[in-house]
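To start, the structure itself, in structure tokens.
Only one protein chain is missing from this complex, and each of the others stays in its spot.
Showing chain A:
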Amino acid sequence: MTDSRPVLTMTGISKSFPGVRALHDVNFRLFPGEVHALMGENGAGKSTLIKVLTGVYDTDEGAITLDDEPVSFTGPMQATAAGVSTVFQEVNLCTNLSVAENIFIGREPRLLGAVRWGEVRRRARDLLARLDLALDVSAPLGSYSLAIQQMVAIARAIDIKARVLILDEPTSSLDASEVAQLFRIMRQLRDEGIAILFVTHFLDQVYEISDRITVLRNGGLVGEYLTTELPQLSLVEKMIGKELDVLEGIEEHSRRDLAALEEGTPLVAVSDFGRAGAVEPFSLTIHAGEVVGLAGLLGSGRTEVARLLFGADRADGGQVAIDGAAGSLRTPAQAIDHGVGFCSENRRAEGIVADLSVRENMILAMQAARGWLRPIPRRRQDELVDKYVKALNIRPADPEVPVRNLSGGNQQKVLLARWLITEPRLLILDEPTRGIDIGAKTEIQKLVTQLSDGGMAVLFISAELEEVLRLSHKVAVMRDRQMVAQLANDESLDADRVMQTIASGSHREEADR
């Protein structure tokens, strides 16, 4: 399997965007007849690497060879023609066209300009037969399941003498049996000698299908490993890395007695709370003054938990108790009435209103709760805004500039201020420190401890384990859209144990192995 020569190599690849170094000196190779998993957290550079490979982006530095020939594609079409085909995450086929049309769209066999439909259907049937699929090629693609559509996309990709097949998160919207079907085809193609580059967030799938793993982190190459030689725990470690910024003082905070905090009626208690396709039902209690950390890899369902608790998405079922009484969290407005605030991880799309000023963005949630008929008096607005601009050290300190002119970290602080102004009892922070510089990060972490000391409950979501451990009293661990464990953050808990839980599921499962 590995003794042959690589069909594809990428050496010393670097790629920068204004202000961001997306890839730095990355090497990657792909052998014929292997499934090679490309792993890394979001922002690690996986998509950029694929886009560089397929010619969507130019490289700043580095070389790509295909069959020992240096290549440089100018676009996916050219890459496909050279035998490097890509199936993207969202199936970008036309569901209203027939299966056969989808496979040959843009390159239909023609005779004197007219499409030879008989030929199209015959060749489509042949291709699908190669994948052991018996479909009615004249039926509209939309009449088949997502998994089948995915396979039609693969059929389209391998039509032209494909030697390299890139599958970017092909399983993210498939259920277990559909994944099995997809894997069967992947194995078949692998056995035919096609090299498959596989990107996924699901660890189990990596170990089920892949022969080799390349890990990226922060745009750099961590290493290339044989799957059999890399335990799941080390893989997680390599993906997350360890951050070594030490924040004195904060550490002690989280070690406070969880039992004391958890006395009395919980502020929010949910049970059997879940949403099909987003997150399996879970139970969670949050008490006043408690910081609950939510750990897990990206795509493990962390954000989905937050959105359910805030009513941004509606739960399918389960019970909600607020202060011990049955309540409901079905819309954001309802959650806010109960004293819940939510800073989305997606600042730009779900957080700031770019057109409005810093002041308006800050008072937005409070104003929404009061209703438009009761405007906050301008003097009161200025007081509140002034207070938080100072307290959070927001720059520039001019509340009337449009918020779009602020840096990411300052926008994040504006959003924090938006919720702090409403004096929430539970504040949900989804990746509040992502993509902001270290100074702002420290300030936000300190703020969280201050708030919880003041009696506010915080649900803190972060991809950085160190940060979660530093701040939380209790850590809930997400894995494959399930809440697999809730661990008290006492002396016995450290990053290794959380990683172990992320990697292997609950302790019970671990014991079974």
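Quick note on the criterion: a residue touches a chain if its C-beta (ideal position, glycine included) is under 8 Å from a C-beta of that chain, and two chains touch if they have at least 3 such contacts; residues count from 1.
Here is the rule we go by: contacts and distances are computed from a predicted model.
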Leaving aside the chains on screen, match the unshown one to its UniProt name from "Sugar ABC transporter permease", "succinate dehydrogenase", "Cell shape-determining protein MreC" or "Benzoyl-CoA 2,3-epoxidase subunit BoxA". "Sugar ABC transporter permease"
Looking at A:I336, A:I394 or A:L416, which residue reaches the missing chain? A:I336
Which residue, A:G75, A:P375, A:P396 or A:G455, contacts the hidden chain when the whole complex is considered? A:P375
Quick one: which of A:V71, A:L174, A:L356 or A:A391 touches the chain that's been left out? A:L356
Per the touch definition above, residue among A:T9, A:S344, A:T433 or A:Q482 touching the missing chain: A:S344
Checked against the full complex, the residue among A:F273, A:F310 or A:F460 that touches the missing chain is A:F310
It is residues of chain A that touch the chain not shown, namely 310, 312, 331-333, 335-336, 342, 344, 349-356, 360, 364-365, 367-376, 418
